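A single protein chain has been omitted from the complex, and every remaining protein chain is retained in its original position.
== chain A ==
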Amino acid sequence: MSQFTIKDDEVDIVIGALQPDLTSFMEQWRPFFSRFHLIIVQDPDLKGELKIPEGFNLNLYTKSDIDKVVGSSSNAISFSGYSCRYFGYLMSRNKYIISIDDDCIPAKNSNGEPIDAISQHIINLTTPATPFFFNTLYDPFCEGADFVRGYPFSLRSGVECGLSCGLWLNLADYDAPTQSLKPDLKNSRYVDAVLTVPARTMLPVSGINISFNNELVGPALLPAFRLAKEGKVRWETVEDIWTGMCVKVVCDHLRLGVKSGLPYVWRQERGNAVESLKKEWEGVKLMEDVVPFFQSVRLSESAVTAEDCVVEIASSVKEHLGPLNPTFDRAAETMVEWIKLWKRVRAN
């Protein structure tokens, strides 16, 4: 149905480098990355020079770039670990941004061919979303599908897609307790669907394989929620979960869509769930407080941009979650700092 071609230069692929040698990662993705501009951001805690293969059109940012741009804000905002990619988002001037963790490679389809996750993300972002009524045949804009009987006609043009959340084969994005209890649990189920997560429904957004419309929601993809002992494996963070809920609230308010499903990437083993369990528990407890808040937060009618929305959410976080734990207070402050930084960088 409605697919239009986008120009390649409207896309940025932003990669946060948490490991020093990106050769294998980039070679595996080369067929799908090479058309596009890449932004690679080196984790400021990672010492030494990154190994990156030749032949890509890319910008590389390291700690010194971050320090130069961020300047005095660096007290509030940390770009360490997985959060380094947010610096890439800050630097990007392109409309669509796609991010994949550096321990993921292309998954294979049933014919054994590598799956182009980049194209699928672009399709997701450039076809409408349908958050106001559930279509039982999933994405109605997909070839071979449509809206089913009983779907209101007035809702069939859909809304713009703000965020596209992909999935993972092999090592799924389970939390440390789950993966520790079931060490052999690997995801081998390929679910051939993209669907819109309905309005006002919250979801855990995993940063491992995502993309978004930078023009519409860019400022809401923010590094704000750090655990005291945040680590360098996903089991030891919840920053993306926090950010994801902010983005969902923003999208719901601005009447944009959030999609989930395809594409899959193949996620490789890294780290040890049982070890991470010792650290991750604090985040897990905090998330319990966070969910009712995000499910009920409502923004004012005057919040018409993602920036406005983030500022309002931050203020609400400070008021309602701040008293529960200082981590929330810090998150709220960081969100405000982030918007200031965002505006400052855009103004230059």
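One rule holds for everything that comes next: contacts are C-beta pairs under 8 Å (C-beta built on N, C-alpha and C of every residue); 3 or more make two chains touch, one makes a residue touch a chain; residues count from 1.
The criterion applied here is as follows: contacts and distances are computed from a predicted model.
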| item | value |
| --- | --- |
| Hidden subunit of the complex - UniProt protein name among "Proteasome subunit beta", "Zinc finger protein 511 isoform X3", "UDP-arabinopyranose mutase" or "TFIID subunit TAF5 NTD2 domain-containing protein" | "UDP-arabinopyranose mutase" |
| Touch criterion as defined above, residue of A:Ile6, A:Leu58 or A:Met202 at the omitted chain | A:Met202 |
| Which residue of A:Ile6, A:Leu58, A:Ala76 or A:Ala145 touches the chain not shown here | A:Ala145 |
| Residue numbers in chain A that touch the chain omitted from display | 110, 133-138, 142, 144-155, 165, 167, 172-175, 178, 182, 185, 187-193, 197-206, 234-235, 238, 240-241, 244, 260, 284, 287-288, 291 |
